[in-house]
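Note that this complex is displayed minus one protein chain, with the remaining chains in position.
For clarity, chains are labelled A, B and C in written order, and residue numbers in each chain start from 1.
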Amino acid sequence: MNLLLAGFLILLLSSFVPLFSGRENRVAALSVVIGTILCLIFSSNICLDSLITGGSYEISFRMMIPFANFAIGIDPLSAFFLMPLLLLSALCAVYGMSYMEGKDEGGTSWFFFGMLVLGMSIVVVARNGMLFLIAWEIMTLASFFLVTQDHQKKETRKAGWIYLVASHIGVAFIFAVFAILGRNVDRLDFEMFQVLKSGTTASTAVFIFALIGFGSKAGFIPLHIWLPEAHPAAPSHVSSLMSGIMIKVGIYGLLRTLTFLGMPPLWWGVTLIVIGSSSGILGVLFALAQHDIKRLLAYHSVENIGIIALGIGMGLVGISCGEPVVAVLGFAGGLLHVVNHCIFKGLLFLGAGAVIHETGTGEMDHLGGLMKKMPRTGICFMTGSAAISGLPPFNGFVSEFLIFLSALGGVTSMIIPLSFCSIVVIISLGLIGGLATACFSKAFGTIFLGEPRSEHAAHAKDPDARMTMPMLILAILCLAIGISGGSILLFLGTAVSEVSGLSMTACAIGLRTAAYPLMAIAMLSTLLMVLGLFLFTARRAMPRAHIESKVPTWDCGYAKPEPRMQYTSSSFAQPLTQIFSFFLRTRTKNPDTSETFPRGNSFSTETPDFWQEYIFRPMVAFFAKLSAGIARSDTGRIHIYILYIIITVLILLMWNFFK
Amino acid sequence: MNIADSIMILLLLTNLGLLASSRLNACIKTVAIQGLIVGLLPLVATKGPLTIYSFLLALLIITVKGIVFPYLLKYTLRSVDVRREIEPFIGYGASIIIGIVALICSFWLSMHIPFPDKILSATAPAVAFFTIFCGLFLIVSRVKALTQVMGYIVFENGIYIFGSALFIEQSFLVELGIILDVFVVVFIMGIMMFHISRAFDHIDTDKLGEK
Amino acid sequence: MSDFDKFLMAQVGFIAALILSPLIPGIINRTKAVFAGRQGPPLLQLYYDLFKLLRKGAVYSNTTTWVFRAAPIVSLSAVIGVLMLIPCTGATPALISFQGDIIFFAYLFGISRFFTVTAALDTGSAFEGMGASREVLYAALAEPAFLIALSSLACLNNQISITGIFIASTANPFANIAVILLVAVTLTIVLLTENCRVPADDPNTHLELTMIHEVMVLDYGGSDLAYILYGSALKLWAFASILVAIVLPARTGSLFLDSAVFVGGIFIVAVIVGVIESTMARFRLDKIPKMLIAAAALSATALLLTITRG
Partner (left out) sequence: MILALIILLPAVAGLAAFFITWPFLRRALLLLTAVSHAALIAFCWIVRPEPILNGWIALDSAGLLFMTVSGVLFLAASIYAIGYLSREPKEQQDTDEGFFFTNTPENIFIACLQLFLSAMALVCTSQHFGLLWVAIEATTLASAPLIYFHRHHRSLEATWKYVLICSVGIGLALLGTLILTVSASAIHNNLMISELTDNSQLINPEWLKAAFLLFLVGYGTKMGLAPLHTWLPAAHSESPSLVSALLSGALLNCSFLGILRIHQVCVYAGQSEFSCNLLIFFGLFSMAVAAVFIIAQKDFKRMLAYSSVEHMGILALGVGLGGTAVFASMYHLINHSLTKGMLFLAAGNIIAFYKTRTSSDVKGILKRIPATGILWTAGLFAIAGFPPFGLFVSEFTIFKTAFDQGHFYICAIFLALLALIFAGMAYVMLNMSQGENADGKEKESLLMVLPPVVLGIITLILGLYIPDFLTNVLNEISIIFGAL
């Protein structure tokens, strides 16, 4: 515990170094990098210990503000979030060293980066409501400043504003959560919170408020609107951190809240499943319609948060239906997906960052052919794409498989509500999987394959090792978790037990059902890789395999194929977006070809966010209009002002007199 | 019908006069008269025998409200050289009707409020309310800054009448402070009217925001 | 039967599937020829083709990268992996079987598709891009339908592995005839779509803008094309065997007879595909998603029926 504290302290101090390092960007970066890595090292021991043994540790200092204690603790749930958090942070920091080189605001940017990591870390270990809130808001503020680093751009400012307002509204609900949990308690320590009985108004309210409050950070639809704005605006290593781990902190909050709530009623799980499937499916659909790589990735975060919600939902439904195995597998899937998404989404954002760094654009329709120019980035991005699509043998498949297994257990359980939930989960996951594959074959294909579609893309090259190494490590992790078989479950049992409230033995039994299949999958995957190798060798061994001729793409006999003739990401996704046009409402600007000899023309599509466009924007406009209307009634006339005073006094006196 | 009652009737009449008059000069005169009458109140409204303190207070009030204020207002009026009409938002006829309605309400109210046993005269609280009302009404319904200042003075008078009516005795220090404050308020307003007339060529406060 | 025997039989079945599957396209083509009144290519045509192609050199586009070359290998190994999960002669267990392998089954096709599609995009050809785009469209819609169908089978038999379903479905073949039929229809539609047959796709045309799968492999030749052709034959086998296992769960007691029935069933499926291709026209492009959604609806009905049956 002391080591952990020391780690946090180092991180804190190292974050302040950039403020004083002046123009020495390198010093600033190095300080934060070292701080993050040391913090990771210092915390890993206790985290691993807690994850394996299920032990929990706590330490508390008095804090001189109301309700607060500097109480932090490590239990399996905290450790489960803290480890990937610090790992990804360290990798992103290393990456950022190179990414941020030569930027003006290096110092402040690194300060906020450090604060973001620190804020997130403290959120997941906080054992006091007030400390939680403070850390939570520090996290929000730090990420806000990182997002608006390029605030010269109007879109960035807009993104920042949306992000802030969404967070602020979210935090209001978190206020309510803590207020209910810590009602009439004068220190908001978690241990002082009484466990609420299920079915009471209080527990219902806590659940709903937590869902909204933490959901707005996690990005549940329709509270996700800040995500597709903020991620593209931020520098890539920051988007990677935000998408990879910050939104998971929202999930952490939700899970932590669940531990105070006792036995969940059935509808909680059902609600989460509904939210999960809508977030998952709509998230991936909107991702399909995007042609900016970071916007696309942002929508994929919504999708993956949906998958996590599906897992947690299955877990809750499993508990309330008395099916511990289903519950354990659901929670395990959800939790594992948290880590997995952290890894592959971190990887993908870093990859996207490398592309943007080298080519200067994230517009997929302007890229292409980068596989040849940036082979290392390309292969990492490909790994990430396969992983996020849930394809074996990568990690995304493992967690989705656990959720599937839970749902299949549910389908065959003969408990009607559970079966119904499971059907929804299976359909959603199936659809999400298919669409995600579509989306990432599009993203990977249009960015890295084919011919360059613009000058920017034609002269790219792989970035330096500080940027490629983190990607490589993440890519290896993707594969490692994918083929580790059941060994990953070793770390899951304690955390699942913490979340679900089931005993460690029950969790072990539940997880054991997944152990063999995972082992089999790992073995089969390895076998198939060997088979692939064999097929490769066999192909080389064919009598005329060495005869190869290099020609232009045949393209059905087209005499002069051009890069501009390639299918773009927009055209690739068009059939799918067409089918779901009801939600997507893609706006198309068609070329005007009414003239006899049409001149140079352009075609463009844009898919704005449904909710932002049709719900939030009108709402904001309504408030603005309403207040403008009321404000117009303010004439500025002193006579009227004094009349206000007179009327107020008269009304009050009358009210008092006749009461 | 004692002295107190007759003073109250006089005050009432000055108020109605203020509501009805259309000339600034006349208004200033009426305010002066009202100030003088109010100045008499400390003499009438003492619980015990007259003290030096009461005389001093009366003198002070008469000086400030009956002489200094009217002089200040007159001086302002002369030097800013405005049109001598009052320019109301609400016409004189309507003002008087509203005034009478307010008067009735004031009497009704004063009858229904359980005052402590000892009051200066039965009409005193009603007149106090009416004076306060008139002061506020002048501020709200008249355009010129000058009238608003007068309205403020009348309003202040009304509060003072209320205090006297209930035999409320402040300590001398506080009375002094209050009078000083009111004096400075009117003084500052007077200074500001110069500035207003210089900046705007008029002292119509509803047009302050324009130009 | 001892475990070792089972393993041995599974191996025999697996190898039989590997050997026999190229027959299926031959049967389909022969059926179509009969319908058209032609003599048609020989039954073993695919074997000849594979043999020929393997002995050829290759032509690659300048645009392509290693992704293009890896795709045939990856997709062929994935399909072989799928075959390992299926009891290849119906009566014997699969080589590998575990809880939830139906999911793995579906996702192995996913990885194969991912590579095929990216390889198509790798050529930079507009046609192949178009094919890839359509491929992912259909796959995204077919996948839920397929998963629901498998889940209803799982629920029906209370088994969540393919081997389990195969074995258990023989226990009461006609008890749930409605469910079985619905699932069978769904699976047929998925089979036709996934294997690029009419009415979803037309395997015979290479140059028409309406085709999907074939257009993606336009730039392949030589051994690569051989891998691809073999892979699609295996894929057809895999789908057909599931269809047969649930519709025709023959258990006579004699292992040989059962296996014969099973293989015969697969050939019958091939014939049926041929018949469909001869008698139906290819659907208009925008009708195919509707067909797939309808298939998903059918299987969802089956699943609901299964869950609420008792």
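FYI, a residue touches a chain if its C-beta (ideal position, glycine included) is under 8 Å from a C-beta of that chain, and two chains touch if they have at least 3 such contacts.
Note that the structure is a prediction, hence the values are computed from the model and not measured.
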Neighbouring shown chains of the undisplayed chain, as defined at the top: A, B
Of A:I59, A:V165 or A:C556, the residue in touch with the unshown chain: A:V165
Touching residue (missing chain; options B:L40, B:I61 or B:I132): B:I132
Those residues of subunit B which, in the complete complex, touch the missing chain: 114-116, 132, 136, 139, 145, 148, 152, 155-156, 159, 162-163, 166, 168, 170-171, 173-174, 177-178, 180-181, 184-185, 188-189, 192, 195-196, 199-200, 205, 208-209, 211
Chain not shown, touching residues in subunit A: 63-67, 130, 133-134, 137-138, 140-141, 148, 151-152, 154, 157, 160-161, 164-165, 168-169, 172, 175-176, 178-180, 182-184, 620, 623-624, 626-628, 630-631, 634, 636, 638, 641-642, 644-645, 648-649, 652-653, 656
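Methods note: only the chains that are shown with their structure count from here on.
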Most heavily contacting chain pair (counted by C-beta pairs in contact): A-C
Chain closest to the assembly centre - both centres taken as Cα means: A
Centroid distance [mean C-alpha coordinates] between subunit C and subunit B, Å: 101
Averaged-CA centre spacing for the pair subunit C and subunit A, given as whole angstrom: 36
Where subunit A and subunit B are represented by their mean Cα positions, the distance between them in whole Å: 70
Subunit A, residues touching no fewer than two other chains: none
Multi-partner residues of subunit B (at least 2 other chains): none
Subunit A-touching residues of subunit B, taken from the complex the two chains share: 89, 136, 139-141, 148, 205-206, 208-209
Subunit A - residues contacting subunit C, complex: 368-369, 371-372, 382, 385-386, 389-392, 397, 401, 404-405, 408-409, 411-412, 414, 416, 419-420, 422-423, 426-427, 429-431, 433-435, 437-438, 440-442, 444-446, 449-451, 513-514, 516-517, 520-521, 523-524, 527-529, 531-532, 535-536, 539, 542-556, 561, 563, 565-567, 571-576, 579
Residues of subunit A defined as touching subunit B within the complex: 636-639, 642-643, 646
